[in-house]
Every structure is written in structure tokens, then in C-alpha cells.
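Of the protein chains in this complex, one is absent; all others appear in place.
And now, subunit A:
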């Protein structure tokens, strides 16, 4: 199978944290790729529907003849194909299992709880939703301690699988902080994550693909407007 030869394309949007995962992974491996932007509100492109017929979602990674879907599966594929350093997944099996566990937890529990804040109707519901996210962040602060073992990232000395899986949500987390007026990452409850977040966003593999908070906030207002409008009709 061809290794790094073969054109690499990422099908996605600038605002999607899941798409960002694929781009960060490719940047870590110094792989050049073409970014094909979907305008999802205008309808999905033929290429997207053809390359991800099952879920019809971004991101999709196209590598030569290979099409890979689902962001975490894409990141693992990238790690395995471009297997020269730096590694994205930890080397040791138990650490790999731990990284995969937290990444799955982020996707299945934590990120949905953050999205729920925006959809909450009424002050009580909002407070409850915020509480859930804060609890989740305390768990992740503990996980950071266990995984990093005193080093700068979940992955150790450099960005790894769990850094990518979690860090991609920082843009949306900042938008949520803006909307609620609450500092979800703070010195009291999540001192290590607060510092990690700055480090992550400044990393060379991340800084050009992390969207600006202002731009995301405007985009969020637009989507929520559309969703509320759709809900009422």
C-alpha cells in the first residue's frame, strides 16, 4: 500500500471540531493536504454523499483511493500510515486504552453536555446544563493529571490523541464561556487544563486551524437562530 504518496484531501468545514482533529493530525505528521470546504447549510456536496454514504457527515479523509470517515478513526489511520515520528497514540497498550476511553467519553458525554447549554430553555435548565459541563471538566482535569504525569500534554511532551480529541472543542468552549459569562476553565477548578488549553492553542499544528472565537460566536448565533426558527414552525 502506498505510504505518504497519493493525494490527501480533507472534506470538512472550518467550524467543525471533528474536522479540526483530522487537520491537526495531518499537521503533526507534516502531510500536505487539500481542504475541501463544505457549505453544509447550502446542502451536502455530491462528493460528501458519495464518500460517506452511511452517515453523510464531515470530516472525510480521502487518501489516494482510500476514503476514511469518523474523526477518531481518521486520526488513528493518519497515525498508522505516516508511522514515522511523532506518534499520536501512546505506545503502551494501557495508556492507549485510557486515551481511547477519554476520547470516547468526550464524544458521547461531554461535548453533547456542552451543546445542551445552548439548547437549554429557561434559567433552571441552563444552570443544570452548565453544572454538568463543569462536573465533566473536573473529571477531565483529573484525567489530565493521570495521563500527563507532570508533562505539558495529555500525550506527554507533545500533543497526542487525547489532546487532539479534547483540544478541538476549545473554540466552542470559549464561545460557551462568552455566551454564559462563566469561565468554565478556571484557576480554582481546572488549573492544569487552563494552562494546557493555552499551550494546545499555541501549538504549531493547531494555531492555523483553530477558528477565532469571535467568528465562531457569530456562526453560533446564526445556527441557533435557524434552529430555534425551525423548532417553532
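Assume a contact is a pair of C-beta atoms (placed from the backbone, for glycine too) under 8 Å apart; a residue touches a chain by one contact, two chains touch by 3 or more; residues count from 1.
The rule is short, and it goes like this: contacts and distances are computed from a predicted model.
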Report the protein name recorded by UniProt for the chain absent from the figure; options are "glutathione transferase", "Histidine-containing phosphotransfer protein", "Mitotic spindle checkpoint protein MAD2" or "Spermatogenesis-defective protein 39 homolog". "glutathione transferase"
Which of A:34, A:80 or A:214 touches the chain that is not shown? A:80
From the listed residues A:93, A:122, A:150 or A:181, report the one that touches the chain absent from this view. A:93
Absent chain, residues of subunit A that touch it: 1, 54, 66, 68-70, 73-74, 76-77, 80-81, 93-94, 96-97, 100-101, 104-105, 139
